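In this view, the complex is presented without one of its protein chains, the others remaining in place.
Chain naming follows the written order as A and B, and within any one chain the residues start at number 1.
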Amino acid sequence: MKQVHVDVAVIGGGPAGLAASLAARKEGAERVLIIERNTELGGILQQCIHHGFGLHRFKEELTGPEYAQRFIDFIKETDIEVMLETMVLEVTPERKIYAVNSESGMLEIHAKSIVLAMGCRERTRGALRIPGGRPAGVYSAGTAQRYVNIDGYVPGKKAVILGSGDIGLIMARRFTLEGAKVEAVVEVLPYAAGLTRNVVQCLEDYDIPLYLQSTVIEIHGNKRIEAVTIAQVDEKWNPIPGTERKIECDTLLLSVGLVPENELSSQAGVAIDPITNGPLVDDAMMTNLPGIFACGNVLHVHDLVDNVSKESERAGMYAGRYALGKSSEKARRIKVQAGENIRYVVPHEVSSEEPVEFFMRVQRPQDDVALDVGGLRRIRKTSVRPSEMLDVKITPEQLQSLEGDTLVIQIVEQ
Amino acid sequence: MKVTDKQTLTAQVVIVGGGIIGTATARELSRYNVDVLLLEAEAEVGWGTTKANSGIVHGGFHEEPGTLKAKYCFPGNQMYPQLCEELDVCFKQNGILMVGRTPEEMETVQEYYKRGTERGVKLQLLSKEELLEQEPNLDPELAGALYAPEGGSVMPFELAAALMENAVQNGVRYEVNAKVIGAWAEGGKKYLETAEKVIEADYVINAAGLFSDDLARMFGDDYFSIRPRKGEEYIFDLSVKDMVKSTIFPVPGKISKGILVIPTAAGNLMMGPTGDNVDEKEDLGTSQDGFNRVFDGAKSLVPGLDPRKIIAQFAGVRAASDRGDFIVELSPNVPGLVHLAGIESPGLTAAPAIAADVPRLLREAGLELEEKEDFNPRRSGVIRFHTLSREEQDKLVQEDPSFGRIICRCESITEGEIVDAIHRGARTLDGIKFRVRAGAGRCQGGFCQPFITQILSRELGIPVTQVTKAGPGSEQVKYEAKELSEQEVL
Partner (left out) sequence: MLKHITCTVCPMSCNVELTLGEDNEILSLTGNKCARGKAYATSEHLHPERTLTSIVKAKGGMHPVLPVRTNKPIPKDKLKEGMQVVSKVEAQAPIKMGDVIVADFLGLGVDLVATRDL
């Protein structure tokens, strides 16, 4: 078995892994390795060919592949090593990685620090338990996106989309532009789950109907999907009898949420937050296992790739520092707690020695409120939406003024 | 003979139906010097009731004495270890527990203990304490159990495919997408008509499962009928696989064995099945009501089951007969026609024993059977990458680099295994999924489906737009980019 020794091993070459590896190298770690399972770097960005990425980061609107290409070009200017088509099979708490590719066979990689950047996967029909048959023609939206944008195939020509998350909305436009008809987008919530801009530019521009407080209650067809039955739902998401209607279609796309991919992490013994489904991390983005860090969608599902890059640079920097033996035990530990109308906050624990940026999501939409950070900072918000992540920076000085060892972040009335 | 311009084939014995009964029979007959052809209506064997079977190899204590179910179930159970070893198929002998809750139920458990031991089944009665020590996640209110250590689980589709493969190794021919649309007897011969061919046979074995009554009727036998009964099953993520070790049965009701919690041979926990009479033989839909009943039943056995960990659901239809028992017999009206029908639970367990009895029936019908000297009971072994040690995996990739490309990341299935499955007969995405489990994991093929589609296209030499999920009509992607937009933009 081939032995490899590195300072920092980054698992995943999507936006999180790219930013983390660059930051680790910049921090001074000498051997930085990206392990990527796909044939190219960039991760899921390569199939997100629509624009709207990078407004914060690069002050212009890029497409997914363009955003990825900028980081890939940065990587090319460094001596960061990249292993493509390489699958990590196991991570140990002692920071040993078993990975396999067809060129080298099994690799045993010894890393001084590891950054977990494996991203997330889509929720499936099975997880939703949509009743009915099991015909062909039912895809998660991202799978259909790959078929269309990378492989060059259009799954069908009459589609219904369940879920108004951004991928669902974007795919409604992609199907339409490729000559398929999108009969409906169906959303269980009373509001669109994705960005308003996408509702306008992907649905309204093409007269695609959006049915709110509705869901698919049955899939028809044995070989290929022939139709779906949709129905309105009550506040507990139960279908309301009498509101059913059948829509003929040959394709059903599911855009019903993303789940961080933490099977490798859990196997290694990384503690997982049941709300985010991602690791518990401290202000250095380090998990409960010393020297193992996490960032990007494996940590929590982000709204903007710009935020992924920012968060991953922190993880990469601290992973680099750890590999160089420069990290020290923190004297003080402050628990971070999600308060009123906050679903979760990352990181979960902070010291008062480092500046920290908190990322969080609210549970429900509210207007004209303020975000209160343990009484240390209060920021006015004209509106908060579950679909849009909030972030706030706190200085060590502010943290030092905190009394007690719990920091509550909450939404308060103005 | 009827006049037709269809291509004509002949065979001494034609088996209609490539489910577990048909494939086990094909493999059994491949021991003899006889010319056998199997016809399967679907794109692959094992595609009907077999595919959706719970996969339980029953202990052999359930069946009422004097029934054919009793005659074949326990002997079938006893054949499984050797059969699976010969075919290199996973047999997980994790035991079966029938648990009782009330004093009355415990009396019933005692009766089953008596029934089973009388026919030679190894059984053990467990007290409440022993039960909970063996299975700590069961409902602590349970009173005790009957334990059958020789029960277990297989993957039924894998087994059917392996039986067919071994039968083919030993000279059996088979055709898929060959639904029988007409059948008749004439001049001592029997004729079977498919969309493309007419097959002339000396003997016909009716193993057509849900459609066995339709086939019998074509020959003029209308003395039994199939009463389709649907079962819904729900599969959990691998992360909760260790909640129970053995398959957990409640004390059975009048019609079915009840809702079970099943550690499948694939590793996932599964709960089900329902047992609902349906009108349509191909009604494979699941329902909210079915889920509610399954979950309530399973939760009463294993209270900690979490519905959020469910990754997939499916339904199958049992080919139960109006006789309430198996039908394993020669047609009283058509010489040389054998009915293997009404094979509902415990049909999978009984299959090897039923198949082993078919030579007797054929001899009774006048066929001379002579054992071959060169019968090879062993199927060439399947490589399962994820079960190997790191060193073995390394060695394998050095020998064949295609095992270094992981295609299904949830189940760690390599390109090498997928290509091998295609060479062994897989033709569809479901065929790959059921053979090697690529796409059967928690992402349900979300990531690997586009790659498997490409591999099938390449290996079968067909365009991607002709790759199907489960046979003609279930094409995975229908159009090439720009094919639609050139005609009807916006």
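The criterion applied here is as follows: a residue touches a chain if its C-beta (ideal position, glycine included) is under 8 Å from a C-beta of that chain, and two chains touch if they have at least 3 such contacts.
This one's a predicted model, so the numbers in the text were calculated from it and none came from an experiment.
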{"item": "Selected residue (touches chain absent from view) among A:44, A:75 or A:199", "value": "A:199"}
{"item": "Absent-chain contact - pick from A:61, A:94, A:248 or A:405", "value": "A:61"}
{"item": "Residue ranges of chain A at the interface with the undisplayed chain", "value": "39-40, 46, 49-51, 61, 63, 65-66, 68-69, 148-152, 177-179, 195-197, 199-201, 204-205, 367, 382-385, 387-388"}
{"item": "Hidden partner chain, residues of chain B it touches", "value": "481-482, 485-486, 489-490"}
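Definition applied: only the chains that are shown with their structure count from here on.
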{"item": "Inter-centroid spacing, chain B versus chain A (mean Cα positions, whole Å)", "value": "39"}
{"item": "Touch list for chain A against partner chain B, complex", "value": "1, 37, 85, 87, 89, 98, 100-106, 108, 121-122, 124-127, 129, 131-136, 139-140, 142-143, 146-148, 150-157, 176-180, 206, 217-219, 222-224, 250, 263, 266"}
{"item": "Chain A-touching residues of chain B, taken from the complex the two chains share", "value": "234-235, 239, 282, 284-288, 290-291, 307-308, 310-314, 390-391, 393-395, 397-398, 401-406, 409-410, 412, 442-447, 449-450, 454, 464-465, 468-490"}
